[in-house]
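To start, the structure itself, in structure tokens.
One protein chain omitted, others in place.
So, subunit A:
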Amino acid sequence: MEKSRSELGQIVVGVARDPLGLMGLIIVGVIVFCAIFAYWIVPYDPIAMDIKSRLQGPSAAHLLGTDQLGRDTFSRVIAGGQVALKVALPAVFGAMAIGLTLGMIAGYGPKWLDNLLMLFFDTIRSFPTVMFALAVVALIGPSLQTVVFVVMATSIPTYGRVARTQTLTLRNSEFILAERSMGASMARILGVHMLPNIIGVLAVLAAMDIPTVIALEAGLSFLGLGVKPPTPSWGALLKDGYSLIRQTPWLVVGGGLPIILATLGFTFLGESLRDVVDPKLRKQR
């Protein structure tokens, strides 16, 4: 296993050498740090109300002011980041794991199974995300888990299709034939030999997908389909700020800026990752 560690190290060094990649790495690092240590960073309880000091502008006490219930916006932004990652990470990794498994089975298994799985992917993709979210919320009600489920379900086909295409191109390669001639079973071929060839591409895809998911979570919360109040979320902040924009612009800034930063950070990181991982794979082939 010391191989994967050095491999990972090589990739991180490659990303850090690229200025955009370094920027992405820093932004993502800060976001992840704030999310993990949110509890210790926030100056106020993000859901504690303080009606006396509502709708304030920035001050030493409240860095980004307060909202209509007197809650500290800065604290809500930090805590909202934690919520965003709580949605984005399980959704993206869940979708990646399921999509990868189904896609590899579609690409390696018999034709009828491939057709069936492709039909399944196409069916999911044919629902507009918001419609799908509305339907699911109507069924099981809005919550963090609902958002995770919706986002995961709608992203499975993307991962599935990429994994399938990669598997299809690999399945007839000579080294796979060589493995089969050594008596490897289907599970062994997929798990030991195909997976390491495919995972890099999917990891890049996942990194690029995280900002989309964060924006989606914000969007769903903005529409009232996301996390329930009073849970802080960047989308919910934007929603509150939008209706109070005449009284204070700070809520919109507090909700909007982190979304923009997170989107930029993960996109830079993803693109830089792709450049580092791709030519490396090409060289090895």
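We take it that a residue touches a chain if its C-beta (ideal position, glycine included) is under 8 Å from a C-beta of that chain, and two chains touch if they have at least 3 such contacts; residues count from 1.
Following the convention adopted for this analysis, contacts and distances are computed from a predicted model.
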| item | value |
| --- | --- |
| Per UniProt, the name of the complex member that is left out, chosen from "Stage 0 sporulation protein KD", "Electron transfer flavoprotein beta subunit", "ABC transporter ATP-binding protein" or "V-type ATP synthase subunit A" | "Stage 0 sporulation protein KD" |
| Options A:125, A:188, A:228 or A:274, residue touching the unrepresented chain | A:188 |
| Residue touching the undisplayed chain, where the options are A:73, A:146 or A:197 | A:197 |
| Missing-partner contacts on subunit A, residue numbers | 3, 173-175, 177-185, 188, 192-193, 196-197, 200, 281, 283-285 |
